[in-house]
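Heads up, one of the protein chains got dropped from this complex, but the rest are sitting where they should.
== subunit A ==
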Amino acid sequence: MSFPLYYFLFPIALFALVYVIFILMDVYHLISFAEVHFMSFFMTFIFLAGVIYISFWAWTLVQPIDWNEPITFFQSISFTPKPESF
């Protein structure tokens, strides 16, 4: 059984979607339920800069990878006796 490497990107896309929802919820809470404050602005800025940095770092590293390379889980089992056993 084999499948291409890019199949691993599907759960990552799902993770990214959930991640963005969480960020939006956090920012929404800060905007709606807190006063405009340097600390909240600063922390949000640092957080978003960190997210961009980590994403860029990961993107740079995965660029040269061949995502079409197949991953084989189970090799086919052959019951044909080896020629040297005769």
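Everything that follows uses one rule, which is that a contact is a pair of C-beta atoms (placed from the backbone, for glycine too) under 8 Å apart; a residue touches a chain by one contact, two chains touch by 3 or more; residues count from 1.
Methods note: contacts and distances are computed from a predicted model.
Q: Going by UniProt, what is the name of the one chain that was not included in the view, given "NADH-quinone oxidoreductase subunit J", "Flagellar hook-basal body complex protein FliE", "Quaternary amine transport ATP-binding protein" or "YdbS-like PH domain-containing protein"?
A: "YdbS-like PH domain-containing protein"
Q: Which subunit A residues touch the hidden chain?
A: 5, 8-9, 12, 15, 19, 22-23, 25-26, 29-30, 32-37, 39-40, 43-44, 47, 50-51, 54-55, 57-58, 61-62, 65-67, 69, 71
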